[in-house]
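The structure under discussion is supplied below as structure tokens; questions concerning it will follow.
The complex appears here without one of its protein chains, the remainder shown in place.
Labels run A and B following the written order; every chain starts at residue 1.
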Amino acid sequence: MSELKTVLERLAGRANGLYGNDFLLTWEKSEDDLRTLLDVAEALRLLRLDNTTTRCFDSGLAISNFRDNSTRTRFSFASAANLLGLAVQDLDEGKSQIAHGETVRETAVMISFLSDVIGIRDDMYLGAGNAYMREVGSALDQAVTEGVLPQRPTIVNLQCDIDHPTQTMADLQHMVREFGSLENLKGKKLAMTWAYSPSYGKPLSVPQGVIGLMTRLGMEVTLAHPPGYELMPEVVELAGRQAGENGGAFTRAATMAEAFAGADIVYPKSWAPYHVMAERTTLLRAKDQAGLDALEQKCLAQNAEHVDWQCDRALMDKTAAGKALYLHCLPADITGVSCEQGEVTEEIFEQYREPLYRQAGYKPYVIAAMMLCGRFADPGALLKKLADDGAPRVRG
Amino acid sequence: MSELKTVLERLAGRANGLYGNDFLLTWEKSEDDLRTLLDVAEALRLLRLDNTTTRCFDSGLAISNFRDNSTRTRFSFASAANLLGLAVQDLDEGKSQIAHGETVRETAVMISFLSDVIGIRDDMYLGAGNAYMREVGSALDQAVTEGVLPQRPTIVNLQCDIDHPTQTMADLQHMVREFGSLENLKGKKLAMTWAYSPSYGKPLSVPQGVIGLMTRLGMEVTLAHPPGYELMPEVVELAGRQAGENGGAFTRAATMAEAFAGADIVYPKSWAPYHVMAERTTLLRAKDQAGLDALEQKCLAQNAEHVDWQCDRALMDKTAAGKALYLHCLPADITGVSCEQGEVTEEIFEQYREPLYRQAGYKPYVIAAMMLCGRFADPGALLKKLADDGAPRVRG
Partner (left out) sequence: MSELKTVLERLAGRANGLYGNDFLLTWEKSEDDLRTLLDVAEALRLLRLDNTTTRCFDSGLAISNFRDNSTRTRFSFASAANLLGLAVQDLDEGKSQIAHGETVRETAVMISFLSDVIGIRDDMYLGAGNAYMREVGSALDQAVTEGVLPQRPTIVNLQCDIDHPTQTMADLQHMVREFGSLENLKGKKLAMTWAYSPSYGKPLSVPQGVIGLMTRLGMEVTLAHPPGYELMPEVVELAGRQAGENGGAFTRAATMAEAFAGADIVYPKSWAPYHVMAERTTLLRAKDQAGLDALEQKCLAQNAEHVDWQCDRALMDKTAAGKALYLHCLPADITGVSCEQGEVTEEIFEQYREPLYRQAGYKPYVIAAMMLCGRFADPGALLKKLADDGAPRVRG
């Protein structure tokens, strides 16, 4: 339990700026709050490994609102809610219905009377997902002010058009554990690169979330992609500004080889160009299936010009000591396994499969930490009490 | 806690006639039992506001059987179950399959071995919804008698073709809190009126439930609708009889203006004519889509003759002191917001939005009270123990 003791001591002195606030973008949170989140996630993980219950809600609902298909995030959310004692209730609107205006405001209140947390995934429409979460949040604020809601449920962004904070914070927890501490990440080189995939329309939230978070930690972050595969300009600009403010660097590279050179961490992953996602949003809204099909064909053809953007042994050999940490949010497009030609060779994927699965395993704890920090003013004190009580999760 | 103390004292002396019985129609319940239900709902609400757990089941299932789409009632049911410690399990039969006979009897037993509550919504088929609930109930009775089931799950009517008791009891709780007490409702004028909507086929259960409940409380209830928009004759007759027995009145009016004149409470809401619902039931059973489409066109044309049945400022000005309490079960068809022309103007809806949302917020507690009163012989004693224990819902 000494590892837990260290984490709890770190938490003890720190104010919790996440309390009473939604978790929508990592770059809206202070560095201290991100440290708190990592520590709370780690404490929850250690308590569970020790078979100590972390149930702090005797009843309460965690609402999940998935506006896109999901298996992994759905299970991570369900696991996180359950870990704290909340029951999951799905809000299933039908995939195609993107409600706005009065409907959003009213629905937000109607589902929240006895709810403690709302998790939302809305990543299909550029300019819409994060905005929707804020619309829900402001409806809830109003309802609390008016006395309609007895408590303000915390909104957790389970992936939007801009950021994917539960993913990148799990990535960060993984990196912290692999490199020993947050401090050890300073000066480390991370390559966030595009990679080829035989599909199109993959969200921008992971690469944007990665450069938006890792540039705050004093890391040297390099972004590389083929011409035209731009991210949202405002996030790229933010990454540059943050790197400058935090003693790190944010550079661009034209090839994977250039980005991988000397890298300590590589994150090769496919995404759709920003302007394509914007065009796709317009077509989706217009329900123009012919237009969508044409766009898909054009994009797949464009992708096909870059099949050489694949993470393989030769590229990995260029990284620091040839053994950079390989990251992916999963599922990866693995050449010869899940597709003919993909983001990564089977050899490299297989070499890193075990750490990749551990990386994924942090997500339930990160989500639980977001729930807990949003709803408890002093998560450190709560976790200490749970540790001191030592009530078992599974009876002996 | 003095408010809670008053409620618990009221409960202390009262026998619970709801114990061991299903909650299908408000008019099958004694006035005392309705008082108990309101008090239990209020006690649950106050305990939760005070962060006191009301978990009285350590395990157990609450089954939800929605034979029509639902978001609000689904969340209210899930919230209520969770508040008492029950886990929700959906029985999803597919929307079109309306089973009868042996299948109903057998399924009712198969889902009930370890279940404590069954919530059913079945409002599409005239003459079928309430009958289905009774068919389930009698299968459960038989199974208990035969020793097949160790306990009798309580059935809660979440809306049928005749009544919508969870809605009208929430409406009543709202009115009691707005007017100070159940006694204060005596002599108050309530206008239950039709209103225009650009849709057709809305159930009759709300207006029927309202006149079937509020005529028992010494209120002066007026029902108004355009020619042809009749409710079920037996419920209208019941309303008249009850008004006579309880010192109130039940009158009919030909216009909204007439009904609103001097009203303390107004409930303008669209519904389909009784004979249309009957015709629709026949067509639905025959799966006659062409017939259904033709019926819809005919009804929408008929509705369109009554677009002036809209709740607006001029009508509200006719009510008592121009400030009657405006009620709606939500979602309302709001002119210029959710439709071009609807049941209510944006101005009036916006003026009453806050109380409307509070009205909706009582539903989870009303449903929880129906569960609790059906399964516990002495709900007052149970609630007192929960209050005395004072175990927190959310850990401090």
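Worth a mention:
The rule is simple: contacts are C-beta pairs under 8 Å (C-beta built on N, C-alpha and C of every residue); 3 or more make two chains touch, one makes a residue touch a chain.
Here the structure is a predicted model, which is why all the values come from computation and not from measurement.
For the chain missing from the display, the contacting residue among A:T6, A:S79 or A:T103 is A:S79, taking the whole complex into account.
From the set B:Q89, B:T281 or B:Q302, the residue in touch with the chain omitted from the display is B:Q89, counting the whole complex. The residue touching the chain not shown here, chosen from A:A15, A:L49 or A:A314, is A:L49. Chain A meets the missing chain through residues 48-49, 53-55, 71-72, 74-76, 78-79, 82-85, 87-88, 330-331, 334, 337-338, 354, 357-358, 360-361, 364, 391-395.
For chain B, the residues touching the chain absent from view are 56-61, 63, 87, 89, 91, 101-103, 106-107, 109-111, 113-116, 143, 146-150, 375, 382, 385.
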